[in-house]
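Attaching a single structure in structure tokens format; questions to follow.
As you look at this complex, bear in mind that one protein chain is not there, while each of the others sits in place.
Labels for the chains are A, B and C, by order of writing; each one numbers its residues from 1.
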Amino acid sequence: MRMSDSYDTATLAARMTEYVPHALALGLKLVAVGQGRGTMTVAWREDLVGDPDTGVIASGVVTALIDHTCGLAINAAFDLPAPIATLDLRIDYLRAAAPRTGVTCEAFGYKTTRSIGFVRAEAWDVDRGDLIATAQAAFMINPRS
Amino acid sequence: MRMSDSYDTATLAARMTEYVPHALALGLKLVAVGQGRGTMTVAWREDLVGDPDTGVIASGVVTALIDHTCGLAINAAFDLPAPIATLDLRIDYLRAAAPRTGVTCEAFGYKTTRSIGFVRAEAWDVDRGDLIATAQAAFMINPRS
Amino acid sequence: MRMSDSYDTATLAARMTEYVPHALALGLKLVAVGQGRGTMTVAWREDLVGDPDTGVIASGVVTALIDHTCGLAINAAFDLPAPIATLDLRIDYLRAAAPRTGVTCEAFGYKTTRSIGFVRAEAWDVDRGDLIATAQAAFMINPRS
Partner (left out) sequence: MRMSDSYDTATLAARMTEYVPHALALGLKLVAVGQGRGTMTVAWREDLVGDPDTGVIASGVVTALIDHTCGLAINAAFDLPAPIATLDLRIDYLRAAAPRTGVTCEAFGYKTTRSIGFVRAEAWDVDRGDLIATAQAAFMINPRS
């Protein structure tokens, strides 16, 4: 994700959902946020399906959720929201999600330097202990371009 | 992406766009397909925006486009469509896309083994020579679960 | 790493260190192994330095240690050693190691399917809580070629 700083006064929850048109369109919801951590979820919907034979949610939706939740976790590591942008993101898909089931993602920002934030994330459908995807990402903090 | 094989007789173009609900919802379009290669595009739309201050398309949309185009390229490496699923995907974001501008992605499947397909992709907004993102991915071919 | 199965009867510890010429040459040592987990270490040596101005160990040595420890963790997930090979490996470097200091890595195989093992790793120099690198990897299990 890429986030500017002109809406600093909004709550972090609102900034991650209502203010971002694509997050609104996908129906991303904030579940929890803490120091350097965040959890977001997306409910299953017909138009989010990737495989019409099975009704499984698209990997692109899972990726968008993970990217967004990683941005939330990086933001949650700072007192004031900083402009950030995804620098690189790697996602491993462990298995397909269950048919007609939403996905939840928890991300953890485990290190920030002056210019880079490092974050890990896990996504699951039904059971927090039975993951569908994991991710490792680096975000630019205060990107100039 | 994850694709089953029950709709083998559809044209590859139709399978990548009309048959996949989330591809339809995002408005992904197939531009070109060749031996182990494919190009897809997404037009700018208000509900695909990631940063409301700038009108730049969301990185999650770019990622979904890249994932989908990589799947197209892997499929285009075979005579018959095979069931495939993204195993892992890494994306580097070089810069923000131009405001209110769509994105195009070209992917190239450069190696397939019995079980894995390897693919690279590039995405740009206006100029093919001025990229916004690059990706390297591995797909499972004939995944069982 | 890539490991065949002809030396099945060796202890896992010996297989990861004494039997692999490059592991021996780098001086990799096994610290601990458990169910799906492993820890290995490399001591600082003059010929492992990457930056002669600072005496910091080379990132290539850190990468080799991480790759090897990930293979150990995948092996430790099975009762019998399986032939394995690194499929892909992503490493994030958080900071330089301390000068003239060795590195330790712990890896955790968090998911195995019939053909793929997924693993995460962390590396540090002095303090387990102050990482120098993190990694996320996928290994082929029983690769044929």
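Assume a contact is a pair of C-beta atoms (placed from the backbone, for glycine too) under 8 Å apart; a residue touches a chain by one contact, two chains touch by 3 or more.
Quick caveat, the model's predicted, so the values are computed rather than measured.
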Touch partners, limited to displayed chains, of the chain removed from view: A, B, C
Using the document's definition of touch, tell me which of B:Leu24, B:Ala43 or B:Leu131 contacts the absent chain. B:Leu131
Determine which one of A:Met1, A:Met40, A:Val56 or A:Leu87 touches the chain that has been left out. A:Leu87
Just checking the interface: what residues of subunit B touch the absent partner chain? 90, 92, 94-95, 110-111, 113, 118, 120, 131, 134-136, 138
Which residue numbers on subunit A touch the omitted chain? 87-88, 90, 113-116, 138, 140, 144-145
If the hidden chain were put back, which residues of subunit C would touch it? 1-4, 6-7, 19-26, 46-54, 56-61, 63-65, 67-68, 85-93, 95-96, 143, 145
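Basically, only the chains that are shown with their structure count from here on.
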Counting shared numbers against all numbers at the contact of subunit A and subunit C, is it over half, same, or under half, different? same
Between subunit B and subunit C, what's the gap in Å when you average each chain's C-alpha atoms? 33
Using Cα averages as centroids, what's the distance between subunit A and subunit B in whole Å? 19
Name the residues of subunit C that each touch 2 or more other chains. 90, 113, 138
